[in-house]
Every structure is written in C-alpha cells, then in structure tokens.
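Missing here: one protein chain of the complex. Every other protein chain is in place.
== subunit A ==
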Amino acid sequence: MAGAFRKEVVRSITHSLGRFLAIAIIAALGCGFYAGLRLTGPDMRLAGDTYYDATNLCDLRVVSSLGFTDDQIDEISQVEGVSGFMPAYESDVIAQIDGVQYTTRIHSLNVDKARASECDDGLNVESEDPNYINRPILVEGSWPESNDECLLSADTVWSTEVSVGDKVLLAEGASDLDDTFAVHEYTVSGFVRSSYYTCSTSVGSTSLGSGQLATFAYVPEGAFAEDFPYTEAFVTVAGAREVQWATDDYQLLVDATASRINGISDDLLASRLDGIRADAQAELDESRADFEAERADALQKLDDAQAELDDAKAKLDDAAAKLASSQATLDSSARDLASGQAQVDSGRAELEAQFAAAEEQFAAAEAQLDAAQASYDAAMSQRAQLVEQLAQAQAAGAYDVVAQLEAAIAQIDAQTAGVPEQIAQGRAQLAEQRSQAQASMDAAEGELASSQAAIDSGRAQLESGCRQLASGRSEYEDGLAQYEEGANELSTQRADAEEQFADAEAKLADAQADVDAIADTEGEVYVLDLTKNIGAESFKSDAGRIDQIAQVFPFLFFLVAALVSLTTMTRMVEEERVLIGTFKALGYSKARITSKYLIYAIVASGVGAIIGIVSLSKFLPWFIMGAYAIIYAVPCRPCPIDPAMTAAAAGLGVGITVIATWFAAASTLRERPAFLMLPRAPKAGKRILLERIRPVWRRLSFSWKVTSRNLFRYKRRFIMAIVGIAGCTALLLTGLGLQNAINDIIDKQYGELYHYNTIVRMASDSTDDEKSQVEQRVEEDASGEYAWLATANKQAQSISDDESADVSQHRVDIVVPENPDTLSDFNTLRTREGHEELALSDDGVLVSEKLAMELSLEVGSTFSIFDEDAVGDATGDGREVTVAGIMENYVGHYVYFTPTLYEQVMGEEPVFTTLYANEVEDEGAREVLSDELLATDGVKTVTYNDETIDSYRTMLKSVDSVVVVLVIAAALLAFVVLYNLTNINITERVREIATLKVLGFTPREVDAYIYRETLLLAVIGALVGLLLGIVMEGFVVVTAEVDQVMFGRDIHAASFIIAFLLTMVFSVIVTLAMRPKLRRIDMVESLKSNE
C-alpha cells in the first residue's frame, strides 16, 4: 500500500477517535457479551468438572433397597469400568441444632481417609486412596475425633448461628434411630463443603418433615449401628475423570458402566438375599434349638411333677387301705365292748334286783324294830309324864296318887324290862345281816365295776382309735385334695405348655416361611448417575439456562452493532465524499478506496472485539458464577479464553461491521468523481403522515416540526436509535422484571397466598389426645387459629393418549384440609389472573399453576397420581384425578383435595396430622413453643415459614448481581447508541446549528432543537423497549425457572417506570455530555459553503 494512502488511513483513525471508539465499543459490547455469555455455560460446566474431579466425586451411586455387605461391594468393584468404589451409610433424620429442626441427610465418613487427605487450596482434595470418593473439603474446624462428633455443611444457611462445639441431636429418623445409629447426639467438630451437594439450597427430597432436605452432615462410620448394612456404594468410572462432566462423552462412558452394574443387579440382590437368608436362617435355627431345649426342659419338669404326683397317689392309696383296716378293727372292738357292756349291765341289773330284795327284808326287819322302839319310846314318855306327875304329886303331897303313880311306874317298868336289849339285839342282828348282804353286794359290785372299767378303757381306746382314724382320714382327704389339685394343675400346665409349644412352633414355622420368603423379596438396585444428583443436575441445568439466554441477548448487541457501524460508516463515507472523489479522480480504484473504509472498520471493530472478548469472556462467566455462588457452592470459577469462541465472536462482530461498511461505501463509490466533488444535495425534506392531521401539526412548534420530520428522514438512524434504546430499556426491564418475578415468589407466596406462619407435623399414628394437646398449646399463643390437614408427597404424571410421548412426572405435595371451608383463612386459593376465588370441591382437585404448566393441564383434564419409592420414583398404580381448578402458587407443586375426594381417589381415609397455625413472631416465644410442642408425643416437626423465607431471600440475592450486569450492559448500549446518534446528528447538521445560532437561538433553544430529536427517539425507543422487555423478560423468566418454582409473572409498574426513567437518565447524560460539542460549533460554519 502506498505510504500516503496508508498514512491517510491511519490519520482517519486518529483524527476521528469518537467515531472509532463508537465502533470499537459497540463491537466490544457485541462480541464481548456474545463470547462472555456463550462461554458462561461451558465455563460453569468446566467449573463443575474441575470441582468434581478435585474432590473425586462419584460418577455413579449404587443404592440397594436391601443394603449391601462387603460381598456386594466386592462384586461391584469387579465390574468393568469401575475404577474406585466406596461403600457408605446414609440415613435421613430430623436433627435439632440450637432448638431448630433441620431435615438432614447423614452420611458416613471414613475418618481415617479424611484425615489422610489434604486440601490446601479449598478445592483439590489430595488423597492417595482412589477409593476415597466424594471427598469433603474441610472449611472450618477439624475432622471428627470420635464417633460422637460430626461435620456440618459449610454452605447451609442456618436459622441460628451454628458453630463448632454446638450439639446436634437426632430427634427423628426415617428409619428406626436405634437400628440405624449407635450415637444419637453429636458435637459439631467442623464444617465441610461437599461436591456431592453442589446446590446449597436444594439438597434433596426425603420422606421426613416437609419432604425437602434442609442440609446434610457427616458422621464417622462408627456412629452407625453395628449391624446396619451399607446403604450405598459410590463408584468412580474409569476414564470419566479425563472426560468433562455433563458432556455426551461423559454420559456415554458412565452409562456404559451403569448398565454393566445394572446387569449384575440381580446377582447383587441374590447374594444380598442369600446373605440375609443365611443370617436369618441361622438366627431361626438358633431360636429353634433354643425352643427345642426349652420344650424338653419343660416336658421334663412336667413329667417330674407327674411322677411326684403318682408317688403321692400311691401313698394316699396306702393310707386309705390302712384307714379301712383300722376302721374294721375299731368296729370289731366296738362290738366286743358293746357285748361286754351288755353283760355288765345285766349283771348289775341282777345285782340291783338282789340288793333291792335284801333291802326289802331289811326294811321289814327294820320296821319291826322301829315299831318295838316306838312302843318302848311311848312307854318311856308315859313314864316320864308319870314321873313328873309323881314329883308334882309328891310335891303336892297327894300320896295316894303317889302310890298309884308308883304302882303304874312299876308296872311300866316291869313291862319294859328287857325290851331295849331285845331291840338292840335285833338291831345288831339286822346290821349283821345287812353288812353281810352289803359285803356280797359290794363284791358283786366290785366285779361289775372292774368289768365296767375294762369296758370303759376299751371304749376310750376305741374312741381314740376312732379319732386317730378320723384325723388319718382327714389327712388322707387333704392329701387327696392336694393330689387332685396337683393333678389338675399339672394338666393345665401341660395344656398350657402344649399350647405354647404349638404357638412357638407356629411362630417358628412362620419365621421359617419368612426366611424362605426372603428369597422372593422384591429388592431393587438403583444405579444413579450424576443426573440424579440434585445439586450437580441443577448446576448443569442452570448452565444450560445461561446457554439459552446466551442465544438471545448477544443478538441484540450484534443488531445494534450492525446498525451503529452502518450509520457511523455511512456518515464517514459521506463526510469524506469529496476525498473519495479526489481519490477517484487521482485514479485510485474503487476497491482500493473501499479498502480504506474496510480497514477502518476492521481495525475499529477488531480492536473493540478483541478487548471486549478478552475482558468479557473473563469477566462475565466469573461474575455470573460469582452470582450463582450463593446457590452453588462451587469453589472455583475457571474462565479460560476459548480460541474458537473468540474467533467466532470476533468474526461475527468484525464481519457485521465490514458488511455494514461495505454497504455504506458501495453506493457512494458508484457515483462518478465529478458528482462526488460537488456537495451532496441535502436530503430533501418530506412531508410526514403527521402533517395530514392539521390540527395537531399546526400546534407544533418548528422545533417539533423539524424534529418530527427528521425522525423519519434518516431511517437508518431512526432504526438504530430505536433498536438500541429499546434494547437498553428492554434489558433494564428484563433485569428489574426478573427481580420482581423472583421477589414475587416470596412476597406473593408468603404474603398473599399463605396466611399461616407455622407448620406442625405429627406422626401419622398420633392419637386424638395428642392432637388436642397440640391444639391447646397452639391456642395459647397469639391468634390461636389453626387448621388440620393431611399432607403427603406423591408423584404426579401426565396422561397421554400417545404412548410414545414422554410423560412428564413431578413430585407433588398432596394437601387435604380437614375442613375445606376454612382453608381460605390459611391459604388463599385463587387464579393468578383475575384473582378469582377457587373453592375445593368433590368434583376434582386444585393444582398449582406450575404443575399445570409442566403437565399441560387445564381445567377438566386429568392426570395420574402415584406413590413414590425410596429414590423418589413413581411406584404402584396411578390414580386418575380430574383438575377442577388451577391456582396461583409459586413454590412447589401442590394438589389440593377435599377429604371425600381424597378417599374416593386414593381409597384410604386422609389422616389429618399436619397443622397450619398462626403463631407469635417473637423468636424467644417461638423457641419455647417449639420446645413444648416437640415435647408432646406424636409431634415430629415444627417449622416456621420465616425460616423458609430467609433462606429464599439469601438465595435470591444472586439475582441482584444479574440485574447489575443487565443495567450496566443497558447503560453501555444506551451510551454508545445515543452518543453515536447525537454525534452524527450534530456533525451532519453543523450548518443548521450554526445558522440557528446566527438567527439568535439561545444555547438552550439550540440544545432543545437538537436534543428534542434525541430525547423523542429515546422516548419512542424506551416505549418500544418496554414492549420488547415484556417479551424478553418472559423468555428469561421461563428459561431461568427451576422445576419446583414458578417465578412471578407480573412486571411491577415501578419496574416499567424505573426502566423508562433510567433510559431517560442515560439519554440525558449523553445529551449533557454532548452539549459542549454543540456549544463549540462556530457560527462561522454557517457562512461556509455546503460540503
């Protein structure tokens, strides 16, 4: 190239730096955003890959519903393609830390391996053991020293401040805590970051609590119960490390190994079942042996008892015989005695009769004696009287009488002489006789008495014999009774024992049947790759979302870049019209002349492109990953400059500029030199449509008229300005709208839809009593309003007539209010558009809007609900339900039933064990409430919506930085476009402006005259941009949405206003910046000839 020409080219650059910069900057923006955004997705995947490789993240996770033992782990390790393997335990629990409950997945950690590993850079965990998989990065604290220490997640947003030394209490387990864990209370020894949990806000789903895991923890392997089997095996795939994660190659490699492991899943199950069966059989055999021994023992005892009884029986019988013989003896002696008695009695009777006869004789003799005595006595008494009369008569002297009396006395004496002796003799004789009789009597009597005595003693003997016999008999009776009792007892015992034996036999038989049935147990082995890892997968899909967004946004910048280049270069060519003519006249070829502008364009756009690409393909991925760091704990942000992407972006940017330049130059170059030397005829004024509306037009001032006409006069500029400014506004609106959309998730969900702040979940078998306890406690606080609901996690699936079509499946929360009429006090059910109230009815379910969208449901359509299995897949038969309404909802997928409908569809009664309540907001009171409620039997979890809100808010902060990027991009776009537009406007109309000045327009009036156009364009552009922004925001929102969440669908009025005003602010800044240039225009320009 000729020196002079080259110099001219160089100078054209240095002398028009503004123009050069305009092209360079827009090229930088276009290419930079293109490359930067396009690279962000790949860079994110690279970051993931780097992180996963650095921490030796598993490629596959093999889970068995039956668990594993070392045997199965061995089998897995033998599979071709398995390069590393690590058996592990895991279990979901509700852990209580600082009084707050967290649904937590607890993993086992091989503490030795962990301690042997090294991590200096917070990323690469070095370990010599390839079987040390999912290596956590210790962020704070130390590895556990003992089995009662644990590690918590460093990236979880805790409701309270959790630090090393805090206690973690396992409150509730998905499986029995005692069966699973040897230790139930842990001390936090440190905090780790785990690549297994890339996403700190979505850890996974569980059967506990709300169904969502809040965090994870690591405990030493020894903290798990001794005979708890491995729940899973982590596997790395040979060669997968060398391939980038989330690529097709990677997936192919992993899939191959996964299918090989799947191929042995039956073996794994069989061997595991064999193991389980052998264990169970051994246990059963042992218990059978125990049983047999026990039975023999029992039988022996029974037999012994029987023998004893028999013995007793024999003795009793013996005794009975003895008793009988004694009785006989006694009877005969009794008979003897009786006859003896009879003899005695008859002897006595005889004796008495003899005695009586003798007595009679004696009595007669006595009587004779007595009579003789009596007559003697009478004679004596007469004599005594006569003696007295004699004494009286002697005293009286009557001697006659005395003699008489003496005579009588003598007579008496005579008569009585001898009588007393006779009597005494008789009496002695009688006494003699009587004593003789008496003696013989006495002798007989003595004989009788001794017989009687003999009899009596015999009788006494008999009696004692009888008594003895009686006591012997009663003893015997007792013995017999005892014996019978014993016999009864024994037979009962025996019967009982038999029964027990039968029971035990039955149980053993059952147990045996169970053991035999183990062979038929439906086990399932799941081989899960990283697409099933919720963290890695959502990181990957977010990278994919960025890819999608990257398809759209750079287009806007390129469009603007093309327009800016076109107008700028057109202006340049026009400005240099005379020069072009001169070159032409001098004989330079068209191509040569064109080359000047092409070189200019290439240099300008090239420089811009390189700077833009290099800086933005470093900055944008770095920045966006930084924004995502709030959600994704990926500790590295690689952003290499990609040569292919650089070339593509630069090629596109430069290409567009070159095409625009060629287009701008071509028409001018076609003109003949002579024409080129002449000033170009000014573009003719034209009437515009507005003029036809006379009343309006007449009212416009000249500035407005000229502005209006100018707007339509230069179409390229008009389009450039509109597209550029619209793009700016659209970007702003997109950013702000995105912010609205995301903040609305919380504001609407928890502000407008949910009117409760506390959820109490109870065990499904809670009693009414326990429930009423909870009610009472809940009523004590604040409003005391509450409602019971049944809740469950299920899988919802779309129904498609077309069998080949992919069915869409989502995890849903089933909600069945006990009292559907009062549900609206706690949860507003309404349509999003129009806010129409929706009522629960037995005709069909209400589904949340996002679910309806995902399953393509509308009112009246049907879908199926399945139960979910251990890894969250649908299982069992689907139950078809009809959609009665689609309700506004932002977080989660919900299906609302009435109790009747639920029972009808599910075939079981709903169990109302979830309670929504409105409780105090004071944190201290809440802690008390939590503690008290949790102390109530049956209460499993108490959660507060505020905790959820907080964690969302944190997560959503990432959006703010995206908004910042968009605002900056928008501002840059606005500046470049407006600067360019204004610059062209000014330079092209220098004469006009100078003329106005000469005419006496004040600087302000001149500004207004020129800027009215710029600002009007800004207004039109901004209005167009608002429309464009609605579309763009809609696209971004739908693209950026994650499965379980629906973003707000409304852009707030404030956002429209802010986007519009910001655009205006940018425009005003540009106009203010350009004002000096306007001021500098010399009025003398007006005198110059038209160029």
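One rule holds for everything that comes next: a contact is a pair of C-beta atoms (placed from the backbone, for glycine too) under 8 Å apart; a residue touches a chain by one contact, two chains touch by 3 or more; residues count from 1.
Keep in mind that, in the parts below, contacts and distances are computed from a predicted model.
**Q** So one subunit is absent here. Using its UniProt record, which name fits best from "Inner membrane protein", "ABC transporter ATP-binding protein", "Dihydroorotate dehydrogenase B (NAD(+)), electron transfer subunit" or "Hydrogenase 4 subunit B"?
**A** The record for the missing subunit names the protein "ABC transporter ATP-binding protein".
**Q** Looking at A:R473, A:R713 or A:R879, which residue reaches the missing chain?
**A** The single option touching the absent chain is A:R713.
**Q** Sort through A:A666, A:I693, A:L999 or A:L1072 and give me the one touching the missing partner chain.
**A** Candidates A:A666, A:I693, A:L999 or A:L1072; residue touching the omitted chain: A:L999.
**Q** Of the residues A:Q425, A:S701 or A:Q904, which one touches the chain left out of the display?
**A** Among A:Q425, A:S701 or A:Q904, only A:S701 touches the chain that is not shown.
**Q** When the complex is taken as a whole, what residues of subunit A touch the one chain not shown?
**A** Contact residues on subunit A toward the absent chain are 681-686, 701-702, 705-706, 709-710, 713, 991-992, 994-995, 997-1003, 1005, 1083-1084, 1086-1090.
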